[in-house]
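The complex appears here minus one protein chain, its other protein chains still in place.
By written order: A and B. Residues from 1 in each chain.
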Amino acid sequence: MKNTIRKYWSLFWKFRKLRLMLLLEYRGNFWFWTFVSIMWTIFNFFFFDLIIGARGSIAGWNRTEMYVLLSTFTMIDALTWSFFYHVMQEYISSIFDGRMTLTLTRPINPQYLLSIQTNSYTNVPRFLIGLTMMVITLRNGAIPITVWSVLGFVLFYCVSILFVYSIWFIVATFAFWVDRLDNINELVPSTRRVWQAPKEVYTGIVSVIFTVVLPFALISSQPSEILLGKASPYWLIYYTALTFFLFYLSTVFFRFSVRKYSGTAN
Amino acid sequence: MAQPVISLHHLKKYFKVYRKKPGLLGSIQSLWDRQYEEVKAVDDISFEIYPGEIVGFIGQNGAGKTTTLKVLSGLLYPTSGDVSVLGFNPWDRKAEFQKQFALVMGQKNQLWWDLPAMESFLLNKAIYEVPDDKFQKTLDILMDLLDVRDIVNIQVRKLSLGQRMKCELIAALLHSPKVLFLDEPTIGLDVVMQKVLRDFIKAYNEEFKATIILTSHYMGDVKELCKRAIVIDHGKKIFDGELQEIIDRFARNKILSLTLNDPVKQSQLEKFGTVKEFDYPKATLLVPRGRAAKIAGELLTRFSLADVNIEEPTIDAIIRELFLSEKKTA
Partner (left out) sequence: MRRYTALVSLWFIKALEYRAELVIWAVLTLLNTTILLAIWLSVFRGVSSLQGYQVGQVLQYFLLATVINGITASHFESWRSREVREGKIDHYLTKPIPYPLQVLLADIGNRSFYVLLIVPITLLVYLAFSFHYSLGVLTVSPLILFQCVLLLGVGYLIEFSFAMIAVLLSFWFEGAEGLEHFKWISISLLSGFMIPLEFMPLWMRSLVNLLPLKYMYAVPIQVVQQRTSLGISDLLYIGGFLLLLFALQRWLWHRATLKYTSAG
């Protein structure tokens, strides 16, 4: 068991190293996409700032609180985009073009291998922007911070990452069941606008969908609420339990779908 | 007799495919009415393969070769049938099993395109948990056998197709697999490189006592490497035995190549067999296998010949004939 963990850990870093080598091969590409990602971050802050300007708040979240939420979103988005977008893209195209063949013959958990094989580093500066914005907002807004609130934030930041991973992996695994669906990988990132808004924005049936059934609205809200001291334990427990259930579901669905895999014949 | 390394009984693998009617109307109709067909990629195949054997797996495009290899590698779940490779059920995909075989597909690559092949080797070392000393030893042997020492530190995208294929083979063999599934390993390569790879496969088989299944469109590969061949057509096995037996059983004709001293009419030659080519002074005749020597003697007495040769038809021609005869029977 210890050996297996060591092997999996070392493989994780081996892939990061290989990706770093590739990045150094294509430095121009890296700077270009870094610029694009920073531009998006500025756009997001600016867009919400314009909307907040209309009333001074959105669904009971004032400007400072909205900035905490947007910073959290930026940090989650930077990480999920860096890892999952590329990983899932690779996973889906390997199903469609038959390259999955090689992954499945490896003596290693295929879901793990598929989930770590690639990443980009273009969103690292974006993560740092989010973090910096968070620190500045907390300081300027005079929001009281305790060790527990920071630890809680980090913990639920990780839960959110696991939540996004699980949902994304399940969606990507549907590629086994369709002939060809090139934009299947756009499904989860397209919900990102849901993550950006506080969960109180949604009312009625939309609220039930985005906070209970597919709680995308909790992704940024929950860690932010912990920092702002307004989190509800019921939501936190529900969110955590659902996340672990989804993770379990992703593994079961993957194993089941692999049975269906035919690959391309030649 | 030794236990078989690979055994396969009544293997079937069926797929469903969708058939679209042509044109815009067909596309619109397909919105609510789709016609599916069942394709029998592998239809009741059985065979056993013993340790150290190199078996040629022959068939036309779409015959079911790759599907069978994928079932043997645990990538596809069969519709029905029993399969055992090295005593394992392949689709359990146990790590112990996966560490003992390799699948090499000539049309798919595992090397990282933008990095030197050595990086992919090191990655595979970690994935297959090959100890340092064993890795170095195997790598040395493989690099020497394939003569690639100079290129393993050059980016893969800058290598020629042949060099890339050599490195692909090394990446697949670093964990010293006992069973090797080679799917069109020489596809797209020039004749020189084909020969190099064949020699390598032969050497690898001798050095590591590996059991090898080889599919190839180049009959030269099969002829040079495999004593035994399995021929499949439309998912069914139509032959399993020594390659020589295919020639004995299916080569109905021999080829008589003549060089004439005096002009003759084609109709005169047609009395002795089928005239395949006639361009005075050269002529090529197909004659029944059992009567080749006798007919050659008759030709010598009847005409003035500068030269006469009796040849076996090429293995490609025999296989072509085999498939054609199967088609007629079907």
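The rule we apply is simple: a contact is a pair of C-beta atoms (placed from the backbone, for glycine too) under 8 Å apart; a residue touches a chain by one contact, two chains touch by 3 or more.
Every value quoted in this text rests on a predicted model; they were computed, and no experiment measured them.
S.K.: In the full complex, which of A:197, A:218, A:242 or A:258 touches the chain missing from this view?
M.R.: Of the candidates A:197, A:218, A:242 or A:258, A:197 is in touch with the missing chain.
S.K.: Would you mind spotting which of A:28, A:144 or A:233 touches the chain that isn't drawn?
M.R.: From the options A:28, A:144 or A:233, the contact with the absent chain belongs to A:28.
S.K.: Going by the touch rule given at the top, which residues of subunit B touch the chain that is not shown?
M.R.: 20, 23-24, 27-28, 30-31
S.K.: Counting contacts across the full complex, list the positions on subunit A that touch the omitted chain.
M.R.: Against the missing chain, subunit A presents residues 28-29, 32-33, 36, 39-40, 43, 46-47, 50-51, 53-55, 58-59, 178, 180-184, 186-187, 190-191, 193-194, 197, 200-203, 206.
We take it that only the chains that are shown with their structure count from here on.
S.K.: Would you tell me which residues of subunit B are touching subunit A in their complex?
M.R.: Residue list for subunit B touching subunit A: 15, 18, 41, 61-62, 66-67, 70, 73-77, 91, 93, 95-96, 98-99, 101-103, 105, 107-108, 110, 112, 114-115, 119, 122-123, 126-129.
S.K.: Within the complex, which stretch of subunit A touches subunit B?
M.R.: Residues in contact with subunit B: 7, 10-11, 14-15, 18, 21-22, 25-26, 98-99, 101-102, 104-108, 110, 113, 179, 259, 261-263, 265-266.
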